[in-house]
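Note that this complex is displayed minus one protein chain, with the remaining chains in position.
== chain A ==
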Amino acid sequence: MSSAGPKTAGLDAVRGIFRTFAQEYKKTPSKIKILDAFAVYALATAALQFIYMRLVGSFPFNAFLAGFLACIGFFVLTVCLRLQLDKQSSDFKDLAPERALADYVLCNCALFLGVWNFIG
């Protein structure tokens, strides 16, 4: 065996993980995928803001924090909604999806009130 064997095996394993993930993810309901898209959007926005802060500085810091934490908070709430709506999840079997959505809307209203107040 050559020395590149273990490396190739590692790469193959990673590729296998991704392939399995993709195949299983196709089975995910579209509503859940929509929530996943929102979560990815929030993370991407947070990442772009972080990069901007690193490039030009953190002044005004409160504004950066407001924008960054808005995205992170939104991401967290979206993930929580996803957990509540996912039928495969056994924790929230008795929770009505409408109730979960109402909680999600209320929490977002509170989050964005705080964000807008902090943004300066």
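Worth a mention:
Simple rule for what comes next: a residue touches a chain if its C-beta (ideal position, glycine included) is under 8 Å from a C-beta of that chain, and two chains touch if they have at least 3 such contacts; residues count from 1.
The rule is simple: contacts and distances are computed from a predicted model.
Remark: of the listed names "Ribophorin II", "Trafficking protein particle complex subunit", "tRNA (adenine(58)-N(1))-methyltransferase catalytic subunit TRMT61A" or "Glycosyl transferase family 28 C-terminal domain-containing protein", the one matching the undisplayed chain in UniProt is "Ribophorin II". Seen across the whole complex, the unshown chain contacts chain A at 30, 33-34, 37-38, 40-41, 44-45, 48-49, 52, 55-57, 59, 96-99, 101-102, 105, 109, 112-113, 116-117, 119.
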